[in-house]
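A protein chain is absent from this complex, but the other protein chains hold their places.
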Amino acid sequence: MSLIERNGRVVAHEAWGEYHLLGIRAPAIAKIARPGQFLMLQVNSSGFPLLRRPISVHHCEDDRVEVFFKVVGTGTVLLAAKRPGDKIDLIGPLGKGFTIPGQPAAAPVVLVGGGRGIAPLRFLAHELKAKGHLPIIFYGGKTKQDLPLTAYLQPEGFELFLATEDGGLGFHGLITELLEREIPRLKPSRLYVCGPEGMMRRLAQLNQRWSIPAEFSLEAKMGCGFGVCYGCVWLIRHGVAAEWTRICQEGPVFPGEVIIWEAQA
Amino acid sequence: MSLIERNGRVVAHEAWGEYHLLGIRAPAIAKIARPGQFLMLQVNSSGFPLLRRPISVHHCEDDRVEVFFKVVGTGTVLLAAKRPGDKIDLIGPLGKGFTIPGQPAAAPVVLVGGGRGIAPLRFLAHELKAKGHLPIIFYGGKTKQDLPLTAYLQPEGFELFLATEDGGLGFHGLITELLEREIPRLKPSRLYVCGPEGMMRRLAQLNQRWSIPAEFSLEAKMGCGFGVCYGCVWLIRHGVAAEWTRICQEGPVFPGEVIIWEAQA
Amino acid sequence: MTDLSCDLGFMKLANPVIAASGTFGYGIEMEPFLNLEALGAYIVKGLYLRPRPGNPPPRLAETPAGLINSIGLQGVGVEAFVASVLPRLRKYRTPLIVNVCGETEEEYAAVIEFLDKEDGIAAYELNISCPNIKKNGLCPALSPEATFKVVSSARKVSRRPVITKLSPNVTDIVTIALAAEEAGSDAVSLVNTFLAMVVDVDSRRPVLRNIFGGLSGPAIKPIALRMVFQVSRRLKIPVIGCGGIMTGRDALEFILAGARAVEVGTANLVDPQATLRIIKEIEEYCHSRGIERVSELIGSLILD
Partner (left out) sequence: MTDLSCDLGFMKLANPVIAASGTFGYGIEMEPFLNLEALGAYIVKGLYLRPRPGNPPPRLAETPAGLINSIGLQGVGVEAFVASVLPRLRKYRTPLIVNVCGETEEEYAAVIEFLDKEDGIAAYELNISCPNIKKNGLCPALSPEATFKVVSSARKVSRRPVITKLSPNVTDIVTIALAAEEAGSDAVSLVNTFLAMVVDVDSRRPVLRNIFGGLSGPAIKPIALRMVFQVSRRLKIPVIGCGGIMTGRDALEFILAGARAVEVGTANLVDPQATLRIIKEIEEYCHSRGIERVSELIGSLILD
């Protein structure tokens, strides 16, 4: 069930360079949102840009939803300019989130976040922990500026593996290289992945060897976010057939085996 | 000579309901602006709305130009949201302003401002006074909320005649009715008029009886403000012939006798 | 209370606001956000005889005050629609209009014949104007002859009113509208999207995989309005206006220009309750001006 919150209110704003964390008062949405679901935020009131922007639920606390985003263009610039007290119109929670197995396994579960891809994983990690799972978080980026959320994840006591391409923090190299080294040792029972398409593809490739049950959170330009425009499709297997599938409805989270990566431009 | 000030800075903002007064730091423009000239203000940075907005020079002090405006739509809403410290891109001074006779006459000169039409007249009144003229200001509106500038004009010691349609302040009626009563008594040597088209037309009509040298500041939707688009025309007499004339170039101030009021939609 | 009712002759609507095809899914997706009963009517996504995969992504590009789409009419086809969608829509009294698509004249007729067997459908909108199917946006609505052929064959088989949806990508939309009227169309709706493209200068590629797509949204409103004005002064059948309507004032521009009803498209994507807001704003406009019937406004534009 999705809701429209006309009177969302920014109650907190934290920024690390291009990365921003907004707390938005939206009680009804906060109550029902699940990890991996997303919101459609109206980034402005002047009608420009035209479309809302899809942003994952980063965290929920009482009557507030939090979003974590990177500034990449017009919409996120406007979003980053929001200050406590500002109003924001949002729709959510939208889409299908990550699945959390009822029975915790002895083996840990691994969460992989690349850059802004970490956004939905903090919420997920907390929920997994609450359900008795052992989440381990892999968090990678180009430089240490791309890993601002370590500031939260560390004190929150999660086991963290960090990687930066310039070696400025943690493992020196790609997050996928670090995973290649660690996964065989950690033998996780599940993988949850969100990040740049290249990173996710590579990981899906590696996982053909590991064949660990894995879920990926996909992205596409979205016209509506609630299933009416058919603009946000990926090619997804449904049994034998493959179909252009609305990730805002049937996703954005999909099990690795149904995603046909090659089909994407 | 007109200039582009890319780094104009809002240094003051005062508001009375729908009316706003902005002080903008723009040294080069402030130095040369004359009463009746105007500025083209970029009301936003996002590219929406597309066009700049023409606003009269309300006042100049050292390195600052002041504008006084009423909120009527998208552009003025954005302008009204500007706060000290905000940047604003402006072009000016533009157009031809009011003429100030070199030789002060014994008789007073009368300035007539209807609603936001008062905007260019405060600057003019000060300049007239400085040159030894005796400016008398007629200031009219629907209610007393439409006469916020009395707060400045009174202490600045100008002789003021106020009129409101609801009688809430000063004369109870139209400013033109008040003028009808007072002009024959005051016998001014000149009239300077800025206000709603209806008011200016009526005054032009009355002045056929008085035939006092009068100047009117005209308005039109402007595409550029500097003479290239030919969008801002009024029908103006040039000797015997009449031509659609760019008010941003040859105006916005014109002597009453050359304006062909009937031609306007 | 203003009378918002809208008489299309062949069909009476509670109000003149219709949800446009392709921006309202199959109606069902909108149930979380609004009560379909509040609408004048709603038009479901374009349907072909068979299911269609649609175009590969990216399918969307945002432009200044506009949206370009190249969905390519992905859809379930009439059988699945009748089997799994239509039953869920029958509970609504609001007129359901099906947007009918076809590769050939025969396919349009076949879709209609298939749907004519079912009840719970109020009318058909012939989508002869989708720019996303053939190369260079070719479609019947680009020529009066092709328009006449498709419409008359559809008109022959249909037991329901037929609305012909016109393309704006033409030199003379009046001639094409007249061809639709002559062919027996009960109404025309205009406009569909403008053939357009965007380039990503970083990748040096078109943003859309399909290269071209259809432009919609506020950007096109002034052109759509001009066409609605031109067409409604020449046709006897009702004209339904469409293109960039985001507010009640936008809708009223089309009504004053001659539209009997309006379709709201892209606005639904930005705000799933846009249609409700637009109905409210139309009512407020009339109320504040003492206009008792919105129908009084149709084509009442003052020209001198």
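Observations, loosely collected:
We call the chains A, B and C, going by the order they appear; numbering starts again at 1 in every chain.
Criterion: a contact is a pair of C-beta atoms (placed from the backbone, for glycine too) under 8 Å apart; a residue touches a chain by one contact, two chains touch by 3 or more.
Not measured: the values here are computed from a predicted model.
Contact with the omitted chain, checked across C:Phe10, C:Phe114 or C:Tyr285, is made by C:Tyr285. Check B:Leu39, B:Ile91 or B:Val110 against the missing chain and you find that the one touching it is B:Ile91. Considering C:Lys12, C:Lys134, C:Arg205 or C:His287, the position touching the chain not shown turns out to be C:Arg205 (whole complex).
Within the whole complex, the absent chain has one touching residue among C:Val150, C:Ala196 or C:Ala267, and that is C:Ala196. Although one chain is hidden here, its contacts on chain C can still be listed: residues 61, 63-66, 68, 136, 142-143, 169-172, 194-199, 201, 203-206, 211-212, 215, 217-223, 225-226, 229-230, 244, 249, 252-253, 256-257, 285, 300-303. Summarising the interface, chain B meets the missing chain with residues 1-4, 42, 47-52, 91, 220-224, 226-235, 243-244, 249, 263-265.
We take it that only the chains that are shown with their structure count from here on.
Averaged C-alpha coordinates give centres for chain A and chain B that are 55 Å from one another.
If you average the Cα atoms of chain A and of chain C, the two centres end up 36 Å apart. The distance from the centre of chain B to the centre of chain C, each centre being the mean of the chain's C-alpha atoms, comes to 47 Å. Shared interface positions of chain B, i.e. residues touching 2 or more other chains, are given as 47-48. Across the assembly, chain C contributes residues 64-65 that each touch 2 or more other chains.
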